[in-house]
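A protein chain is absent from this complex, but the other protein chains hold their places.
For clarity, chains are labelled A and B in written order, and residue numbers in each chain start from 1.
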Amino acid sequence: MTETSSGRRLAVIGTATAALTAVAVFGVFFVAPEDADQGIIQKIFYFHVSIAIASLVAFGVGCVAGIRYLRSREQRHDDVSVIAVGLGLLFSVLVLLTGSIWAKASWGTWWVWGDPRLVTFLIVILLYAAYFVLRSSVEGERQRRYSAIFAIAAFASVPLSFYSVRVAQSFVHPVVFTQGGANMPSSMVVWYVVSQVAAIGLFLTMLQLELIQRRAERRLRALKLQLERALA
Amino acid sequence: MSSGSQFVVAAYAVILFVLVMYMVVVGMRSARIARDAELLARLAASPSDPDGVAADAQATAEAAEK
Partner (left out) sequence: MSVRAARQFRALLVKDLRLELQTRETAVAMVLFAVAAMVIFQFAIGTRTDETTPFAGGILWATLALTAVLGVGRSYVPEREQGVLDGLLVAPVSRMTLLVSKAVAIASYMLAVEVVAVPLAGIFFVEGPFFADLGLLLVVCLLANAGIGILGALFGSMSLFSRARELVLPVLFLPSIVPVVIAAAGATHAIAGVSNDMAEYRGFCLFLGIYALVFGLVAYATYPYVFDD
């Protein structure tokens, strides 16, 4: 991959994302109708849910890249995997933060054990933080291999965790706060979709940015070694 | 501002804050890359002089002349 093409890709994805984000914010606040039950607080959901799904997309990318790494042992797949997992983790933290603010707005407390999405993301954060603990305790080629294995196992864990939390909660607190979903009027759905695409675009932009940097760092390191050896 | 809107604004502010902090981290990485590139350029220019003492002396001399 040449340098100009990856830079160009960043420019295209980034600009599209920026435009989409602007359109989404405008649409969410000025066009989408206000929710009858929750009022303006409901507007948090457009980005809370979009970021949540974007983080799951990120973890999926990490898993797929891990599979490709195990098959090909090519460095670039490990690059994509580790960056994607890191971004997924960042987005998951954002999900918890925005979800917590919503909980405070709706229920007066900063945390509720009754919302399956919030609890699942807590588990997900623990899981993928462990990914980095694993990475830091293994070196060399094995680091990349084990990271790939864990990225795959962790991603398999996510739907299982979500489902088990939801089923367990429904016996104690019947799930009441899932807004939207199938019940959203189409005037809201369109702005949700726009925010969702924007969030995924944000992930892709950040991924591309970090990939470019990571490769640059690696080339520089190799160059440094080369020079030191040549001058010695 | 109604109390509901305050929360919505807070949520978006948090998202913005985290994204800007992310940009800071990425920016710092870029700065380190630039620093390394600079170091390597000096190494390549005068291999016996990795700290750029000679290059610094020359730059100071040029600045004094102006």
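Here is the rule we use: a contact is a pair of C-beta atoms (placed from the backbone, for glycine too) under 8 Å apart; a residue touches a chain by one contact, two chains touch by 3 or more.
It should be emphasised that the depicted structure is a prediction, and the values quoted were computed from it without experimental measurement.
Q: What are the shown chains in contact with the chain that isn't displayed?
A: Looking at the entire complex, the absent chain's contacts are A.
Q: Please identify which residue in A:I53, A:L70 or A:A216 touches the non-displayed chain.
A: From the options A:I53, A:L70 or A:A216, the contact with the absent chain belongs to A:L70.
Q: Tell me which residue among A:V49, A:L127 or A:L220 touches the hidden chain in the full complex.
A: Counting the whole complex, the residue in contact with the absent chain is A:L127.
Q: Would you indicate which residue among A:V80, A:L96 or A:V165 is in contact with the undisplayed chain?
A: Reading the full complex, the residue touching the unseen chain is A:V165.
Q: Write the list of chain A residues that the hidden chain touches.
A: 70, 123, 126-127, 129-130, 133-134, 137-138, 142, 145-146, 148-150, 152-154, 156-157, 160-161, 163-165, 167-168, 171
Note that in this section only the chains that are shown with their structure count from here on.
Q: For the complex, which residues does chain A have touching chain B?
A: Touch list, chain A to chain B: 39-41, 43-44, 47-48, 51, 90, 93-94, 97-98, 101-102, 104-105, 206, 209-210, 213, 216-217, 220-221, 223-224, 227, 231.
Q: Within their complex, state which residues of chain B touch chain A.
A: Against chain A, the touching part of chain B is residues 2-5, 7-8, 10-12, 14-15, 18, 22, 26, 29-30, 32-33, 36-37, 39-40, 43-44, 47.
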